[in-house]
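Missing here is one protein chain; the remaining ones are kept as they sit in the complex.
A, B and C are the chain letters, set down in written order, and residue numbers restart from 1 in every chain.
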Amino acid sequence: MALRIGCAAEPGRARDNKTGSWRVFMPVVDLEKCILCGNCILLCPETAVSENDGQILFDLDFCKGCGVCARECPAEAISMIQEEK
Amino acid sequence: MVDKSLELFDCGHRACGGCGPALLARLILKGAGEDTIIVASTGCMEVFSTPYPETAWKVPWIHSLFENAAAVASGVEASLKHNNRTEKVICICGDGATFDIGMLCISGAFERGHDITYICYDNEAYMNTGIQRSGATPYDASTTTSPAGRLSMGNSRPKKDLPQILNAHGASYVATASVAYPMDVMKKVEKAVNTPGACYLQVHAPCSTGWGFDGSKTIEIGKQAIECGLWVNYEMENGELTKAKKVRRVPVEGYLKAQKRFRHLFKPQPVTEEIAKIQAIADANAVKYGIDIQLNE
Amino acid sequence: MRELRIHGRGGQGSVTAAELIATAAFKSGVYSQAFPAFGVERRGAPVQAFVRFSDEKVRLRSQIYEPDYIIVQDSSLIADVDVFSGVKEGGIALVNTENGTVEGVPDGVKLITIDATSLALEILGLPITNTTLMGAFAAATGEIELKSLEEALSERFSGPLAEKNIAAARRAYELVKEGQ
């Protein structure tokens, strides 16, 4: 790919960097406890949490496993578990 | 209107896990919307979000130097104005770029009254270069250039009151916020970008690496700062304090103890006179901004 | 190429005089160049300005050391500055003085005196002598036409100020012509 003049780039390429590989602990949500408040979505520094059809989804390609979602979950529905890689 | 579902700060950036500033970048763009141009200073956020060619920014973004974001933003605004364009211009700069090296350009931009919003993500030291003190570093915080030691209690000067300085420039909207209160951040961003003239927003953005706490506690630490009165969320409009977040204040010890940068105040034994000085800072904040919830309220 | 050096004091309009003489010369059909002795002089300090006249484009950029003409805006300068330094034989020294006597004029240099201060006070109501001296210079040297000078003055000044300055220049021109 030719260099973009002036060290510029169009959006999208950050996704080439799969930060999920940094993770040690992985968030797991207990759907029974989850109240779908959206706190975990709003507070994720990685934009790696979303909701679809009543389910909280973690994008494990990017989740760094920081645990903010688990700590801030008012329903204590998220736990961080050691990931087997 | 704030659109909570709008995601303009992409995955794949290289911030530490639990990064306060990374979360703030997301929140700012939710508050500002996609018709926004970001001007960044050199700093931690710039570095973690834009290693060529991997940008995390889905809105137009420009970085020039460490100290000149406010001037670059002035130029962006002038060009937009000349061409009747409608994009909002937002500077996002760290506290080093804001409190210290960028003061000249900021003062000029605010005095000229460009229609820009300048947001300082305040993590209270130079994190990009390895946690050196800045004018935003709080009293007694240990950093790599204000280390605690046999003859030192850490940073020897209180945090500079930058919002008041910009207020004195005649800024029509000056506010503080914290990533721990995301809705408040988004609302204030929205208000700032829709207020004509130069506006200033200073957002407390805890840095787990620089302050020494587990990345999962970013929000918790931010809340503790508010609850003890060492950080106050307030708004000033046309020079007048119009709003401050009230709290049932707790002593500062809990907030300090939770961070390695204040560990020397407690180990090997508590330095009570220093802790008392920090408590006095919180007490003074409480009086100045009227944040204490009275029992009869 | 002919060269003019103007000696004055900061605030007397020496630089403006150089510019206007160059402008008038240009309008009279020659190439001209005017520039100040660039300095940090404040009001009252001795200053210099330079003008070159040539039938061809002027390329030389050095200051003027051997002028064909000098204008001394204030005879008190003669005690402070060697205003006659390097003036060419056959050159002309135009000096503003009340009493008509000037010391130290080198041999071979033609002295022309004019009481520009009184004239300026009378016509302009101000002791600003540069336009008066421009008129005198036009008459003394023939380097610039009076008409071109009047044009230059009316471009620089407007309304009654232009009229007064033109009147002062014209009067000085006539006085010097009469004296020749």
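Everything below uses one rule, namely that contacts are C-beta pairs under 8 Å (C-beta built on N, C-alpha and C of every residue); 3 or more make two chains touch, one makes a residue touch a chain.
Keep this in mind: contacts and distances are computed from a predicted model.
Per the UniProt record, the chain missing from the shown structure is "Pyruvate ferredoxin oxidoreductase", taken from the list "Carbohydrate ABC transporter permease", "ABC-type phosphate transport system, ATPase component", "Pyruvate ferredoxin oxidoreductase" or "Methanol-5-hydroxybenzimidazolylcobamide methyltransferase". By the touch rule given at the top, the unshown chain touches A, B, C in the complete complex. For the chain missing from the display, the contacting residue among B:Ile28, B:Ala73 or B:Ile219 is B:Ala73, taking the whole complex into account.
Residues of subunit C in touch with the missing chain: 18-19, 22-23, 26-27, 31-36, 38, 40, 57-63, 65. Residues touching the missing chain, restricted to subunit B, are 34-37, 39, 46-47, 50-53, 55, 57-65, 67-68, 70-83, 87, 104-105, 107-109, 111-112 (touch as defined at the top). On the side of subunit A, touch with the chain left out of the figure occurs at residues 3, 5-11.
Operating definition for what follows: only the chains that are shown with their structure count from here on.
One inter-chain figure worth recording: subunit A and subunit B are separated by 24 Å, centre to centre, where each centre is the mean of the chain's CA atoms.
As a whole-number value, the distance joining the C-alpha centres of subunit B and subunit C reads 64 Å. Residues of subunit C in contact with two or more other chains: none. The touching residues of subunit A, when paired with subunit B in their complex, are 1, 4, 7, 9-19, 22-23, 38, 42-48, 59, 61-62, 64-68, 70-72, 80.
Of all residues in subunit B, only 4, 7, 9-20, 22-23, 26, 49-50, 52-58, 182, 214-220 touch subunit A in the complex they form.
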